[in-house]
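Below you'll find the structure, written out as structure tokens, and then a few comments.
Removed: one protein chain of the complex. Kept in place: all other protein chains.
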Amino acid sequence: MSGVVVQNIPRADADVIAGLAKAGVATVHEAQGRTGLMSAKMRPIQDGVAIAGSAVTISAPPGDNWMLHVAIEQLRPGDILVLAPTSPCDNGYFGDLLATSAMARGCAGLVIDAGVRDVRDLRAMGFPVWSTSVSAQGTVKETLGSVNIPIVCAGAAVAAGDVILADDDGVCVVRRDEAIGVLAAAEKRLAAEEQKRQRLAAGELGLDIYAMRARLAEKGLRYE
Amino acid sequence: MSGVVVQNIPRADADVIAGLAKAGVATVHEAQGRTGLMSAKMRPIQDGVAIAGSAVTISAPPGDNWMLHVAIEQLRPGDILVLAPTSPCDNGYFGDLLATSAMARGCAGLVIDAGVRDVRDLRAMGFPVWSTSVSAQGTVKETLGSVNIPIVCAGAAVAAGDVILADDDGVCVVRRDEAIGVLAAAEKRLAAEEQKRQRLAAGELGLDIYAMRARLAEKGLRYE
Amino acid sequence: MSGVVVQNIPRADADVIAGLAKAGVATVHEAQGRTGLMSAKMRPIQDGVAIAGSAVTISAPPGDNWMLHVAIEQLRPGDILVLAPTSPCDNGYFGDLLATSAMARGCAGLVIDAGVRDVRDLRAMGFPVWSTSVSAQGTVKETLGSVNIPIVCAGAAVAAGDVILADDDGVCVVRRDEAIGVLAAAEKRLAAEEQKRQRLAAGELGLDIYAMRARLAEKGLRYE
Amino acid sequence: MSGVVVQNIPRADADVIAGLAKAGVATVHEAQGRTGLMSAKMRPIQDGVAIAGSAVTISAPPGDNWMLHVAIEQLRPGDILVLAPTSPCDNGYFGDLLATSAMARGCAGLVIDAGVRDVRDLRAMGFPVWSTSVSAQGTVKETLGSVNIPIVCAGAAVAAGDVILADDDGVCVVRRDEAIGVLAAAEKRLAAEEQKRQRLAAGELGLDIYAMRARLAEKGLRYE
Amino acid sequence: MSGVVVQNIPRADADVIAGLAKAGVATVHEAQGRTGLMSAKMRPIQDGVAIAGSAVTISAPPGDNWMLHVAIEQLRPGDILVLAPTSPCDNGYFGDLLATSAMARGCAGLVIDAGVRDVRDLRAMGFPVWSTSVSAQGTVKETLGSVNIPIVCAGAAVAAGDVILADDDGVCVVRRDEAIGVLAAAEKRLAAEEQKRQRLAAGELGLDIYAMRARLAEKGLRYE
Partner (left out) sequence: MSGVVVQNIPRADADVIAGLAKAGVATVHEAQGRTGLMSAKMRPIQDGVAIAGSAVTISAPPGDNWMLHVAIEQLRPGDILVLAPTSPCDNGYFGDLLATSAMARGCAGLVIDAGVRDVRDLRAMGFPVWSTSVSAQGTVKETLGSVNIPIVCAGAAVAAGDVILADDDGVCVVRRDEAIGVLAAAEKRLAAEEQKRQRLAAGELGLDIYAMRARLAEKGLRYE
């Protein structure tokens, strides 16, 4: 069941992707009912960078990065590579040469449930990466995996063409067919948050703004 | 036994807290007999920041941040929020809205054996955080916990009003009733260290400064 | 079998060490057949620093840093301290005073499968460290270990005088008697990489540069 | 997007399930192209038990086992409960009372990416469990999750009605619509294995049975 | 602050301890408001054994088991040794010789946030142990710790004389001054559970026994 490359995957609308990018991981995760987050072990190798794009998915054997070369050919500008090994592996599947190639195809970044290397170069090149490891450990090119099949990456199900959001808080997946609805919900949340932020900054308490006192008392909270 | 908010907790003297802050985590930890450190999994989300303050403690259920709203009302300027979930949880209990609220009450920072989110905003706001995770995972507000009861946070026992120190090395707890004595011991250590630093910088060996050679020989150290 | 200090260890040639430093961890690891890497849990406390030098090895009991004082006397300018505890331990074996002493002896850095403390000071002093933990936890000086005996540090075997490379990607060990050959292989790789980088940057695919298409087809890769 | 209970899910044929059970986790995993395994952290609480059945899936908040009561109503004889928390949690979601209820409905076992308790009773009752933790930590009943929606459990995607296999080696998921084909492939493997087992037991080498020597030589294996 | 042995500690009444033992870890944990559990990493080295007794606490340096000898002198029949290292350590602090000594003093078992060794002998001797590791790694006798001071063991605060319960589900701590009240609450739970068990075994659903349907509907649960 491996050894497949799905071509011509559908993608979400560029405006929708851009809108989700503006909302950020935490807000979008809430807006879609607290679903779609990858594990907290998925960390950025850089600070202060946020990206969004369509997933080109890769299922790769442990210690074998052959499919990354295959996947790069499938990239369209703005896409994000999302790689999950078929079993836990911290090898450095991706370094400055692959980043050079991916950037030349317009790739917006990499999300990988494994390791990357040449991280100093990757930062200098401005190629954004979220990974579960940093490791120089080299890989081989011997065994097929697949490209653009459904995968589970760091605990989250990802289909090719899903929208991937990544920032300092982690990585969130939005299903392609839900992206428009999630964007609307996210924008509503952002508007509501701004007003609350001002009241909280002025010293009002969440207990009052959210009218929590009665419900806390009802649950039995005692002040001593 | 949960569902309690203790008000009007005692706090250490502001001068003592300031003195401990100056000494830093490593020195204070040594000065109190190598006790009171939280686990090394407790990491800052920012570099180069050191804080000290009185603990407002929070015991919260996994995935439920309701008690943070309750705790913020109990803050006095300079206090530090210290949250321990009742079982291991990496959710993002705290983000930019709660930080806005806590800062409006004069809160000096957050120490949490769980996750935080909106970390880019938190860094930009200058709100210091030590956490065991960064995660956008949202929480609910359904189950009571307690505020200002004794807790175990990242392996360290913390009582409300204990002095919390946090810097790049981690987080240390000083019991309120021992704070004055610990400060005195810490200042003595600092003075002694300065002299040693100068001798070591000049190339003298610790083996000689601390007169270790005889004891090493007695234990049987062999040079080959 | 502990309690030994081996003096006058052999070291690789300074030119060879400098050449390996220029190649970096990932390239050298590949050049020596994908061997010699320490575990990915070994992380730098600073960004953007790369060092290379001869290993002065330390085998130390858990929670006991006595042997660091012994080892510092054995340092020659450019050497790197490499410490492995005899069982897993995250204590802060090393801080600003020991760094002051090590720098006064010309030490190029520390690689430690345990914790360090005073990390803010270490960064300010420009003393490079790779460690598996940051912790203020203090240690004692009661039990002998050994200096310059063969150790296993973060999963890699290290003999005294082996060449240690460390950068943002991690830490690699090159056996002293293989250093010249590895350097030659690394330089060859660097030359080859530069040409590939230019072709990839121009948009050529790895699939074509490395002539992978035929072999992928032979293995059964299907495009859908 | 939570708060949904899907009723009347499709299930695989009982004969197919029984056939897969006989083949076991390792063989079935191979037969379906090395896919569908849950993480190795999923461990049985008993030895020597193997089960197979249709998945009734549960997505539950951390520390909240309410949906287990909802799911039990959806069980048909032979089904297996499969629970994934929405974020990592080791709480004891399930104990002897829930097992009593599930057994009364014909449930064949539980697979849970979290904790169970009363394990001595569960073993005595003969109710099989695979979990990632054993913990007495109690849970609440406050927040909705969902039943019979697609989940990711211990790294594997599971849809309601998929066939779950579990034995001492771990847990494997077979997609319902692939179950018949996978069973055929598994039975073919079993037949082939039996013959190889006899030859190996007689002292023949895998090197010869699988004709590996030429390919090893071609790859460059050197005997010294 | 280490180097202290507190003698003549208070203990709970033997009848109360026996009653708590009968209730078991999960029930007692619930009866005291879901508090007092040690981490799930604390595992028994044997199956099917349950103990209860008064805690004789030990704070020990990493890799140093000297204080175990000191603590054994403080044991009274039925007591349980509870050891926490001052920093994470997996060494084998305790083996068959110490078990022989502890059993000769009437010790009921060991709870240790570290390793034990000679586990085959310990099982054969019938000396019950809950530990976070099994390791043959030896320890030294060089540095003082303390006996019968308050400690944090595997995430739970323990004072000397607190009641310790341990069974296949893990370890629970009951504060000595709350033991009578907790026992009463536990016995009430046991009685209530028995009735529920019979109804559940007869096929009644928890949804009905606990009258959950209305509240689920109110929260918005949808059946599809």
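The letters A, B, C, D and E name the chains in turn, as written, and every chain counts its residues from 1.
We take it that a residue touches a chain if its C-beta (ideal position, glycine included) is under 8 Å from a C-beta of that chain, and two chains touch if they have at least 3 such contacts.
Quick caveat: nothing in here was measured; it's all calculated off a predicted structure.
Touch, as defined at the top, links the missing chain to these shown chains in the whole complex: A, C, D, E.
Counting the whole complex, the residues of chain E in touch with the unshown chain are 3-7, 66, 69-70, 72-73, 90, 92, 95-98, 100-101, 103-105, 115, 117-120, 123, 133-138, 141, 143-144. Looking at chain C, the residues touching the absent chain are 1-2, 32-35, 37, 39, 86-88, 150, 152, 155-157. As for the chain not pictured, it touches chain A at residues 61-64, 86-91, 135, 137, 140, 142-143.
One rule holds in what follows: only the chains that are shown with their structure count from here on.
Path length between chain C and chain D in the chain contact graph, taken as the least number of steps between touching chains: 2.
Of all residue numbers that take part in the contact between chain A and chain B, under half occur on both sides, making this a different-residue interface.
Distance between chain centres (mean CA atoms), chain C to chain E: 42 Å. Chain A and chain D have Cα centroids separated by 28 Å.
Across the assembly, chain E contributes 34, 37, 86-88 as residues in contact with two or more other chains.
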